[in-house]
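Only one protein chain is missing; all other protein chains are in place.
Chain naming follows the written order as A and B, and within any one chain the residues start at number 1.
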Amino acid sequence: MNDRARDEELDRRDGLRLTPRVRTIALSLLCSAVLVALPAFAGAPIIVGTTDTMTLALFVLSLNLLVGYAGMISMGHAAFLATGGYVAGLVSKYLGVSMLVAMPAGVLAATLLALVIGFFSIRVTHAYFIMLTLAFGQLVYTIFWKWSSVTGGDDGLIGFAPPQLLEGNVAYYYFTLLVVGVCVFALYRLCRSPFGRMLAAIRDNPDRATSIGVNVRAMKLSAFVIAGLFAAVAGALEAFFHRGMFVNSAHVITSADALVILLLGGRRWFAGPIAGAILYKVLFITIPHFTVYWLFYLGLVILAVALFMPEGVAGVGQLLKRRLADGTPRA
Amino acid sequence: MIQLQIVSGLVSAAILFLVASGLTLIFGVCHILNLAHGAFFMLAGFLAFTIASRFADSAAGFWLALAFAPLALAALGALVEVALFRRLYRADILLQVLPTIAIVYLIGDAVRFFWGLEPLRVRTPAGLDAPIAIFGALFPAYYAVIIAVAAAVAGGIWWIVFRTDWGLLIRAIAQDRDMAAALGADVGRIFTSVFALGIWLAGVGGVLSSPIGGANLGTDMDIVVEAFAVVVVGGLGSVGGSAVAAILIGMLKGFGILVYPQFALAFVFALMALILVVRPTGLFGAKE
Partner (left out) sequence: MLRNLLLNVLLGTGLLVGAGVATAQPIKIGVISADSGAWALYGGAGKKGAVLAAEEINAHGGVLGRKLELITGDNKSRPDEASRLFRDMVAGGAEVVVGIVGTGEIQAASTLAREQKVPLLIAFGYGRFLTEEAGHRYFFRLMSNSRAYYGPMVDRIIQGGYTRYCTISNDFAFGRDLVANVMDDLKKRNPKGELVSGCEFWVPVNATDFTTYITAILAQKPQLLMFGGIVGNSLPAFMSQSSQFGLFKQIAGAHPSLGWPGNNAGVKEADIPKKTIISGSDYPYPPVDTPESKAFHSAYTKRWSEGPMSESAHAYATMYFIKAAFEKAGKVDREAFVDAAEGLGFVHPSLGKLTVRPFDHQSNAGVWVGYFGWAKDYNRPGMEDITYVPGDRYLPSEEEVKALRTKK
């Protein structure tokens, strides 16, 4: 809120008509234009990589609803990504329905799971919340692994694919762009709404929030369920793109990767996860070209960011924006 | 043959206790969820391999490894604490957890770089691999050593925490660090020493378990997840709780395979979740 008032103050002083809202819309339109035009000038590797990055960004955006806006650090968010993908795949494979029916089925299943897990998880906070979500997440992972007669276990689940029209790299890219775009827009509106502001209030001072009449439990549970829902969409998109669903999508390492991306991108801004996902994917794809010890270098990057750039890329972006806006270094 | 299951369970419990007690101390005092705890455990096994090989796999080599590897790791832990976590104590929990994940990656690839990909075997100290009979059941004498060392360490920690001034300081800081600082405690130094002690414990566990399990990549994630289950059940911050929980879960593993072999792992996570839902502070943890 302070930021917005300050921006408006600065804009008025400089005589610019460029309010933050207009800036956001302009930036979004620019990005959308680039993404829509991408297949025209980029090769297959970039198209494929961008498809994966979009689903990843959606997954991390959903997590940020919990981490950034509600202040709840979940180490089990991969459970919903995986459930979305697995159920969508299972429904498509065994019931023979088209992807357009299977995906919502997957999302529904994951949302219900989020309701159950969330109900128990939101009762605890801080380190206990981290541990509980980790435990539930690993429980879900173990079930996917063990129930191999249904899920294929560590061999994975295959035998389903998008409809022929969407089989090609470019076609599926546009499909992903459409679905992710709609979800990002929905999340953005949600975060900007009174719901989002109330979540932030709960994050910053839960007792105060209760005293002004906010139903903290209901809000937290809603955030948890909505986060699970969007994670499941990402999971379903990923499953059909890769023509398969594999247990590593449910493992705690996937949840940890998402948290790393939040750190890299910055969780205090809506677009942070998007920046983080892009940066992470670039590192993830390019470092292995030079060395098999890519995890080592990723670890160094994480440490550097945590120590020197804790607000992530988006944080650096905001800092630059401020310096450009008033021309004097900010205190 | 129940004696065999009991001894097996106790051996698992001993190793779990060593790892979990360090983890719970680090959380209780420094409030850090050290996801890298297993990585130090794993590194200890590889160090033990190298030290033991230097001494031609003799018994002396193993005892030297047990003496020095945990100390070396404790020094490394102290370094990490000073260089890294010291700066992050006022930061929020995400900024404290993610660097521990980074350390897992760093240690994992460093181990691969220095020791390669193949699993390595550490010899049981000579003279201790002969089986001994207890209550009519045969098991290697070394297993008794593990249990004895773990018990001795447990006793030592109890004495340190409850009978020394340093222990008093630790408990004070765990309860309220700002108050303790206001009363003159050098919180920074205490944090470093507690962190180092926690890592030392993981190191002892790692060296002790290496003749049984060898030194392998991938141990880091497996052991840390189990250790967290023990810590949660026992109560975050309670060393005594870790001991009880370690025995509980160790026995569960020991007997569980006879009853429900396929679900052992899921059982542990379910128990962890159950405790966190019903009684988050665990069996012996302090109220939040």
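One rule holds for everything that comes next: contacts are C-beta pairs under 8 Å (C-beta built on N, C-alpha and C of every residue); 3 or more make two chains touch, one makes a residue touch a chain.
Remember, it's a predicted structure, so these values are computed and weren't measured experimentally.
Asker: Looking beyond the chains shown, say which of B:Y89, B:F139 or B:W158 touches the absent one.
Answerer: B:F139
Asker: Of the listed residues B:S21, B:T100, B:T192 or B:N216, which contacts the missing chain in the full complex?
Answerer: In the full complex, the listed residue that touches the missing chain is B:N216.
Asker: Using the touch definition from the top, which of A:V60, A:L295 or A:V313 touches the missing chain?
Answerer: A:L295
Asker: Considering the whole complex, not just the chains shown, which residues of chain B touch the missing one?
Answerer: 1, 4-5, 7-9, 11-12, 112, 117-121, 123-124, 129, 131, 137-140, 142-143, 209, 211-214, 216-219, 222, 253-254, 257-258, 261-262, 264-265
Asker: I need the residue numbers on chain A that touch the omitted chain, in ascending order.
Answerer: 43-45, 48-49, 52, 145-146, 148, 152-156, 158-159, 161, 167, 169, 238, 241-244, 246-249, 288, 292-295
Here is the rule we go by: only the chains that are shown with their structure count from here on.
Asker: Mind checking the centre-to-centre distance between chain A and chain B? Centres are C-alpha means, answer in whole Å.
Answerer: 34
Asker: Which chain B residues qualify as touching chain A in the complex?
Answerer: Residues 27, 31, 33, 35, 84, 87-88, 91, 93-95, 97-99, 101-106, 108-110, 112-113, 221, 225, 228-229, 232, 236, 262-263, 265-266, 269-270, 272-273, 276-277, 280, 288 of chain B touch chain A in their complex.
Asker: Quick one: which bits of chain A touch chain B in the complex? Just the residue numbers, please.
Answerer: Counting only chain A, the residues touching chain B are 67, 73, 120, 123-124, 126-128, 130-132, 134-136, 138-139, 142-143, 146, 252-253, 256, 259-260, 262-263, 267, 293, 295-296, 298-300, 302-303, 306-307, 310.
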